[in-house]
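For this view, one protein chain was removed and the others were kept in their places.
For clarity, chains are labelled A and B in written order, and residue numbers in each chain start from 1.
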Amino acid sequence: MPTMKFYVGIWAGLVAATVMEVVTRSIPGAFAVVSVIILLISSGKAVTIAMYFQHLRYENKSLAILPIAAVIAVVILAVAAWMSM
Amino acid sequence: MKAIVFSIKEWLTTTHHKQIGILYIVTAIFFMAVAGMLGEMMRTQLAVPMNNFLTAFDYEQTVTLHGLLMILWVLTPLAAGIANYVVPLQIGAKDLAFPRMNATSYWTYLFSGVMMISTVFLPGGGPDTGWTLYAPLNTIQFTPQPGMTLAVLGLLLLSLSITMSSINFLTTIVKNRAKGVTWRRLPLFTWSIVFTMALALFAFPPLAAGLLLLSSDRFLGTVFFSSTQGGGILWDELFWFFGHPEVYIVVFPALGVIAEVFQTFAKKPLFSRNVFIIEFAAVAFLSMGVWMHHMFTTGVNYSVLQTFSFTTLAISVPFEGLVLALVLTLYKSHITLNTPMLYCLGAIFTVTLGGITGVLQAFPVLDYTFNGTYWIVGHFHYVMAGTTLFALLAGLYYWWPKITKRKYNEKFGVITFLVAFVGFNVLYFPYFFLIAMPRRIFTYTVASGFASANLVATIGAYVFGPAAAVAVLVLILSLRNPVLKEANPWEAQELEWTQNYQHLPGSPTAPSSTEVAVDPPAKKSAGQWYWCMTGSCKQPRPTLSGRKKLAFQRKQGSISGKSLMPEEKSGE
Partner (left out) sequence: MSEQYEETEESKSTYAPFIIGAGLALLLFGLIVFIPLAIAGGAIVAAGLFLLFRDTVEEKFADLKETVGESWPAGFLSKRKLGVWVFIMSEILIFGSLIVGYIFVRFSSSSWPVATQVHNVTLGMTNTIILLTSSLAMVFALVSVRAGNMRGLKIGLIGTFALGVAFLTVKLGFEWPAYYRNGFTISSGLPGSTYFVLTGLHAAHVAGGLVAVGYLIARTYQGGFTKDNHAAVENIGLYWHFVDIVWMFLFPLFYLI
């Protein structure tokens, strides 16, 4: 089990990423491009929380299949909704 | 009646899977009676043109409640009740993984159903939009009555109930299996519940999401579904992303029951059992990718029509594989034509007819003709009222000796089935001739030409409804019969029959601490295995006679064909 120091480091990284998201908003650029970058950062934050705070990094690989399957189902819905617009 | 202890407190506070299973079954039958009466009322109204038995508003409420109750409060809970009783026995578990959550699932189910029925008694009446609750019809502007909002909340409560059940069953089947019950040896009914509950886990949250948005529209003045910019399609996406897996949630347990019944009464293992399970998984997975075939006529773009037509046709392949495997199990076997077997054969007939009509609907160009007409109504009643209801009734009859230690009257069972089967087809087959008749209309003119088919259908309804009631009555009346001496009157080979289980806790014969002891399967014969009566694997078999002798001789190799009967070799 990692130490508290390690977790505080993760936390600091997450806070920094949050600030980076906000700063990215102010960057001049195409709305779509900037938005995608922001969402990539936030996805990274989410995955980090899942891997370290929820401990998925250290668990058996087969556990991660569960949330990943749910995410895939959401993606299917999203893709189809996109197609129908 | 000695085995059934009548203590109100016991039934209100139980967390035991067998009692909760019985509660689900009894409650589902109650809701079936209510929804069935609604169906008879509809058929009465439609018997003749320009009838005034029901007003338009009353008819719309009736059709909505009939649909909602039947799909969500009858068929799925009936399967859940049977699963509650049978699945732990089939995997050698003491109970489900979370017994108190199991009880909570039941009570929320019951009270949500009470909420649904109470909607029609509120001022303004109940929901009248059809069970699909399409937008913007479901908004306050077009359906102002509070009964509609109550129905939405009732559906939310049921979603919670079913989500809890799915978490429970999935955890149970993964974690609570006894030693020796590996995934490959899992009984097929339990496999069907695995896929049912996995789909339920994925399907109900999107429904809940849509219902939350709809509640927010109706309570808090949001405009999700009244928006002219995509509001209608938004509901369709969320509802049918739930709705299509839902129909597989309804039919999967039925397929599991048919597999069990066929294996027992044809005395053969399932044809291509491993392929069956893989096909089951394929249907489950694909069912998450076909939902927009319910939206072919909404004006969605061409790429959607193409993609979902393809996936819908694709799903019919493994599904046909499932049905074929079931039918091929009967090939070269010795069938006992008793009540459960007959109901399952009836279910195979209806799933074939219903499935073929379904495949036709996979083509958007044909769907433009079929959608919103009685063709669709015929299709889904064949698979739901036919296959699912017949198969679940078969399940009740099949496991009845297990649950109540009594046997029903076989003759009455068979006669009731025949009447019900004829009535069912007289009721629903005419629907395929009513392609020109729109759904959910409360009456029609003489000039439309619908009158004769409708009259025939109504006559069928007056036969089918009472027959279904009698089918239940036959089971209830069996409780007067004496207790069976043998625990396994069907000589079935699955685990729930061959272990020395006791019945309801608190019954006179139940030991205070029931222990599950599962002997590992005795031997594999021809790629199959069987569970012996506890401790009896080494005992000599009694003398065989008639069909059993034939099956045994087959096993010996003196006749061709497979059998589940154990080998008799000395020194085993």
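In this section, a contact is a pair of C-beta atoms (placed from the backbone, for glycine too) under 8 Å apart; a residue touches a chain by one contact, two chains touch by 3 or more.
Fair warning: this is a prediction, and the values are worked out from it, not measured in the lab.
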Seminar exercise, completed: The one of B:37, B:234, B:282 or B:360 in touch with the missing chain is B:234
Exercise. From the list B:204, B:262 or B:464, which touches the chain that is not on show?
Worked result: B:204
Problem set entry | Option touching the unshown chain, where B:99, B:130, B:372 or B:466 are the choices | B:99
For this session: Tell me where the left-out chain touches chain B, residue by residue.
Result: 9-10, 12-16, 92-95, 97-104, 106-112, 114-115, 118, 122, 146, 149-150, 153-154, 156-157, 160, 163, 166-168, 170-171, 174-183, 201-202, 204-206, 208-210, 212-213, 216, 219-224, 227, 229-230, 233-234, 237-238, 241, 505, 513, 515-519, 534-535
Exercise. Mind pulling the chain A residues that touch the left-out chain?
Worked result: 1, 3-4, 7-8, 11, 14-15, 18-19, 21-22, 24-25, 35, 38-39, 41-43, 45-46, 49-50, 53-54, 59-60, 62-63, 66-67, 69-71, 73-74, 77-78, 81, 85
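Here is the rule we use: only the chains that are shown with their structure count from here on.
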Problem set entry | Distance between the centres, which are taken as Cα means, of chain B and chain A, whole angstrom | 39
Exercise. Can you name the residues of chain B that touch chain A in the complex?
Worked result: 202, 206, 230, 233, 237, 241, 288-289, 291-292, 295, 300-301, 303-304, 307
For this session: Enumerate the contact residues on chain A facing chain B in the complex.
Result: 70, 73, 76-77, 80-81, 83-85
